[in-house]
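Of the protein chains in this complex, all but one are displayed in their positions.
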Amino acid sequence: MALEKLQQDGFLTTRLDEVINWARKNSLWPMPMGISCCAIEMMATASPRFDISRFGSEVMRFTPRQCDVMIVAGTVTYKMAKVVRKIYDQMPDPKWVISMGACASSGGMFRSYSVVQGIDQFVPVDVFVAGCPPRPEALLNALITLQHKIENDRTLGKLFHGEQIHIPESSLS
Amino acid sequence: MNSRSEETRKSKILAALEDQDTSVSVDDPLENSMVLNMGPQHPATHGVLRLLVKLDGETVIAAVPELGYLHRGYEKLAENMTYHEFIPHTDRLDYLSPISNNVAFAMAVEKLAGVELPPRAQYIRVLCCEMARIASHLVATGSMAMDVGALTVLLWTFREREKILDVYDVLCGARFTTSYTRIGGMSTDWTPQCTTMLEAFLAEFDKDVTEIEQLLRTNRIFIDRCEGVGYLSRDQIVGLGLTGPVLRAAGVPRDLRRDNPYLVYNDLDFNVVTATESDALARFYVRIAEMRESAKILRQALEKLPAGPFRADEPKRVLPEKGRTYTKMEELIYDFMLINIGVDPPVGEVYSAIESSKGELGFYIVSDGTGQPWRMKIRSPSMTNLQALPYMVKGGMISDIVAIIGSLDPVMGEADK
Partner (left out) sequence: MTNDEIVAALKAAHPDSVVQVTDFRGDLAVTVRKSDIVKVATSVRDIPSLAFDLVIDVLGVDFNRPGDRFEVVYILYSTTHKRHLRLKVAVEEEHPAVPSVTSVWPGANWHERETFDMFGIRFEGHPDMRRLYMPEEFEYYPLRKDFPLLGIPDSLPLPRR
């Protein structure tokens, strides 16, 4: 993979890319969009037993201006969708979204008139986590998957060479 | 841009805010008021609660809460599925103490169908409800303290809560949303391993709660922020229909476990904790004392737990044991009918309530004789408790709103159904 990259991008941009991606992935500050039951499991992930700050998510800032990743935890209704989108728009780039739980990913067990069947209908999602609610270990796994995805991000490469992001299958496990 | 402000001005909720009685006297009126939106996404609102606050400087003149950001349509969903299928949905109502919702719902359906529980099942339900009460109060006191500024308390209470969730994990397979009860009993049996874990938890619990309380008992900042804040007189609280620790902190000793006993609370010895000051600090201490009472109940129930079946033996109403379903013909047929068509209740209406950690959690079921309810209404204590919010915050400061919401302890999954 490294040989391939050497041939496609410049040597300097890939080294800089690695440094920038390493810095980004190890300091992902989450924006907890805690809406319902999954929010309690998210709080449990931040609690001393499961400790999300080991992975760089040191603080859960509740202001979107200082956050990198928005964890949408809970059922999103049509009334709440406008608010979620607004918060997503207020986050500065680069930003990612983790859709935590069955309700955020696909509407969950609530197939009714007021629940949006999946937040990917109005925000772009990077990682989906299954579970109702997902155990804290599952949320940590999602964070690590997101970190793998960021690792392979062509930050400067995209800027200078205008290429698409390509994630090799082998790195996602 | 123009149309957005038009929309805001014509909004009915803003009109409701403006219409409210604003006779609050302030020391130094600025002569112009500001409307602040504590939006659905806010660190201190315990979920998605929107609060429109009219301010004069820092003093709150009026407030209007708006619900509905988590309205998932439970009651409509209930009309379209059998009683058993609705049990996982009840978990997600008061998501801080899921097992007590399961128990409340199962009790309502059993009252309707006329199913009697064996004693072991009743004791197991009492054990689960009291553990759920402790877990919920731990989160409530932890988040109230965190909202006021004492972050350590939340981390310590979550550490205690993890021990209870471990017991649930061994008992039902899920740490959190358990779906543990079935109509007529429980899904699996209480094992000796659960007893060992629970006894280990109880051995240290009193000491841990005392430790947590010592952090705050003489803390001048905590007392100043919570004492006298959110006061409502006893008559106002009863008139508004509040229940739970909020009502007990106003001096009314109403506890459904004592007044209209259900399950085996008749045989257990515990005190109903009341206070008289009816402010945020009193509610906080009522919750801490209730945790100690729950620990007392747990010790007694563990001693008295009888042997026997954990599910009633009524084949047409109660799911048969899985081992027999896989091997015997009649049980297979009963299982099939119960899952597909549902429990066979008579035509009628019942209301059944339990004392959950937030207040009176009740289910009103109208049945038309089929396996699906015709109407199911969930009486959620958090929604009724939130009604008192505009009365409590009037005249206080913005920072008091946070302490008051914490002391009311609303759970939006329940309030919005």
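Order of writing sets the chain letters: A and B. Residues in each chain are counted from 1.
Convention: contacts are C-beta pairs under 8 Å (C-beta built on N, C-alpha and C of every residue); 3 or more make two chains touch, one makes a residue touch a chain.
These numbers were taken from a predicted model, which means no experiment stands behind them.
A.B. asks: Could you tell me which of B:Gly39, B:Gly57, B:Gly73 or B:Pro119 touches the chain that is not displayed?
C.D. replies: B:Gly73
A.B. asks: For the chain that's not shown, point to the residue among B:Gly241, B:Pro309 or B:Gly395 touching it.
C.D. replies: B:Gly241
A.B. asks: Please give every residue of subunit A in contact with the chain that is not shown.
C.D. replies: Answer for subunit A: residues 78-79, 81-82, 85, 111-114, 116, 121-124 touch the chain left out.
A.B. asks: Contact with the hidden chain only, please: which subunit B residues?
C.D. replies: 11-13, 16, 19, 67-68, 71, 73, 75-77, 79-80, 111-112, 114, 236, 238-243, 252, 254, 259-260, 348-351, 353, 360, 362, 364, 366, 374-375, 377, 379, 383-384, 386-387, 416-417
Note that only the chains that are shown with their structure count from here on.
A.B. asks: Can you compute the centre-to-centre distance for subunit A and subunit B, using the mean CA position of each chain? Integer Å is fine.
C.D. replies: For subunit A versus subunit B, the centre distance works out to 31 Å.
A.B. asks: Okay, in this complex, where on subunit A does subunit B touch?
C.D. replies: Within the complex, subunit A contacts subunit B at residues 33-37, 39-41, 43-44, 47-49, 62, 74-75, 77, 79-80, 83-84, 87, 109-115, 132-133, 135.
A.B. asks: Which residues, counting only subunit B, touch subunit A once they are in their complex?
C.D. replies: 39-43, 47-48, 68-73, 76-77, 88-89, 91-92, 95-96, 139, 154-155, 158-159, 161-162, 165, 175-177, 412-413
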